[in-house]
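Chains shown are a subset, placed as in the full complex.
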Amino acid sequence: MRPSKRAPAELRPITLERGVSKYAEGSCLVKFGDTHVLCTASLEDGVPSWLRGQRRGWVTAEYGMLPRATHDRTRREVTSGKPSGRTQEIQRLIGRSLRAVVDLEALGERQISIDCDVIQADGGTRTAAITGAWVALRDCLEWMGARDMIKKTVLKDHVAAVSCGIWKGVPVLDLDYAEDSVAETDANFVMTGTGGIVEIQGTAEGKPFTDEQLMALMGLAKDGIAKLVELQKLAIL
Amino acid sequence: MRPSKRAPAELRPITLERGVSKYAEGSCLVKFGDTHVLCTASLEDGVPSWLRGQRRGWVTAEYGMLPRATHDRTRREVTSGKPSGRTQEIQRLIGRSLRAVVDLEALGERQISIDCDVIQADGGTRTAAITGAWVALRDCLEWMGARDMIKKTVLKDHVAAVSCGIWKGVPVLDLDYAEDSVAETDANFVMTGTGGIVEIQGTAEGKPFTDEQLMALMGLAKDGIAKLVELQKLAIL
């Protein structure tokens, strides 16, 4: 029995609340159980300098965590003068994941900045962020479409993410913090609405894992992400 | 007529929602109209090194703003490597204001860290933060009291804050961004439940102001803060 009483292949309760920001062109407050992430999409003029003049746009992401999003208060990153290695890893992952489903040429020379700020953390913040960021990005693109700034086809597919892990020897879906902190293996999967793999990151926390275990985790992830994509579709109806 | 259609002495709709954080010892989501600030109070072991061994506690505050809390996206402070001068001014103000109503000896050698994170900004974020932070701090002290860590008398009084300004020649209460950006004079008042002044900061943005104008602003502030204290009392019933 999982601490949360969920079945191995069961997601936490998921909600995707749109339009939560008065200013952002797109926004979504995503909840995976007690993990709450506020995602905003901001349309910005121009692109990074290394991309100028190439008639292509860019989608980037930043990730932050409120100091008391966690059980114990963590130090505000600004006071240490730079984002931690973990923060940088996560924001690079979110950016790559979203760009995998965006037609950057069709976007034109503009940048969309996605901010994912963790209001409350209970495991799986990066996968929740990707799942919610897609909704914010989609609404930003809708906003642009309504103003004839782009054609509808900028967004090629859905993208969503979920974590899986081996917990007490059992492959389980969507780990919360209580599970994540003792899992033997932890893997994050990012997939598209049509089932393509965008990113896979698996790490043995204790002993190495086998091919079979990886396959089992991937099976859980596929089903979980299919459900998340359904929820994205419902959210944007 | 003010842009928000409020009367000169009218506050924006105010809400103080407690218990919004799963982890923090005290928390409050305060809204002054479209200005939303999440305040959490975190009990921490020990005190800053310069206070050690003095049998006194400390209350400190940090302030942050989500990048898209504002009309245009602002740069995440961590990427510039240090908090801005404005951020530091505000967090020092919040800390001083709260300490004015706390008996630091009665608190014992512990620190309470208040985090005020602006989810959405529409003017008056520092005054909303102080008003909400008092509620979070109060709940943290209640939490400690319930565990026999302190006596009830740590919190000596309420403290709340409001801005006032001279807008198109008229003294008005609780400026929102549309007013603040064109006000001739801008003043922030921090007062206790018993009407004592904790902090006053008045700045002429355009031409200097007179004693009489300062008195008019102070009159508005007194009434506004009295109402905010009433709302704090209702919130903790």
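Labels A and B are assigned to the chains in the order they are written; within every chain, residues are numbered from 1.
The definition used in the following text is that a residue touches a chain if its C-beta (ideal position, glycine included) is under 8 Å from a C-beta of that chain, and two chains touch if they have at least 3 such contacts.
Here the structure is a predicted model, which means the values were calculated and not measured.
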Given the 2 placed subunits, let me have the overall number of copies in this structure's complex. 6
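As a convention for this text, only the chains that are shown with their structure count from here on.
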Rounded to the nearest whole Å, what is the centre-to-centre distance of subunit A and subunit B, using the mean of the C-alpha atoms as each centre? 33
Any idea which subunit A residues touch subunit B in the complex? 21-24, 27, 34, 38, 40, 42, 44, 62, 64, 66-73, 76-79, 81-83, 113, 115, 117, 119-120, 122
